[in-house]
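Step one of this worksheet: look at the structure below.
Left out: one protein chain. Kept in place: all the others.
Take a look at chain A:
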Amino acid sequence: MNAQVAVSPTSLIDQIVVPGDVVLDLSNMTNQTIKLGSGLRQESDAISAMRAGKFSYSKPNKYWVESSHKRYIPRTEDHVLGIVVDYKADNFWVDIKGPQLALLPGLAFEGATRRSIPKFEACTLLYLRVVKTNIGMNPELSGTDASGKASVFGPLKDGFMFETSTGLSRMLLSSPTCPVLEALGKKLSFEIATGLNGRVWVNAAAPRSVIIVANAIMNSETLSATQQRIMVEKLLAKISD
């Protein structure tokens, strides 16, 4: 049996890591403040990965493991699409594809008072903002932005909602505009709401536009930018015949 001596890599930034890989050595970084994002765990002087994915770094001091899954880990200030499950004692219980049901206070809407809480039935789709996340507690949501105005939040009527992975939602929300949305936007007109929790809602005047947009987005997960544009063009060409 040959014993292989592994050489310690000097840096794992932008590398794929698996759980257990030690990615940062804190004893070399004594005077810095660093922010640890998702997927990292501290064990005394070593930071190790808890999830498998790409270890990323953004200046000045943020580190995280980027990975795409079917479930969502709630983070504050994320915009998510939630589905109402229940209404008890002035609070809505909303499913956001996370480990716990989320709490949406009935008063967290613009112009809501004790007497005029909006009445959402079970299975209503809402576009919401995550306000509070603490370990062990249900995350809290709100239907207003930080200044109390409704802006883009609230119920989404008509249209079609489908589920995607969190990685695809992040790609759809990236700036500059994601290639698949740009290519679709040139020929079709539609409304889209993307939740970072892996839910996307599309609405358009004609049902066929909705279906084309939904299928194009679902197919674009593993494609590169040019492949996405080619795929959208082929799809649109087939339909316009």
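Assume contacts are C-beta pairs under 8 Å (C-beta built on N, C-alpha and C of every residue); 3 or more make two chains touch, one makes a residue touch a chain; residues count from 1.
One rule holds in what follows: contacts and distances are computed from a predicted model.
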Taking the list "Autophagy-related protein 13 N-terminal domain-containing protein", "Exoribonuclease phosphorolytic domain-containing protein", "Interferon kappa" or "Exosome complex exonuclease RRP46 homolog", the UniProt entry for the undisplayed chain gives the protein name "Exosome complex exonuclease RRP46 homolog"
So one chain is hidden, and I want to know which residue out of A:M50, A:V152, A:A205 or A:I239 touches that hidden chain in the complete assembly. A:M50
Options A:S11, A:S189 or A:N215, residue touching the unrepresented chain: A:S11
Could I get the residues of chain A that touch the absent chain, sorted low to high? 1, 4, 6, 8-12, 15-25, 39, 41, 46, 48, 50-54, 67-71, 73, 99-101, 135-136, 167, 221-222
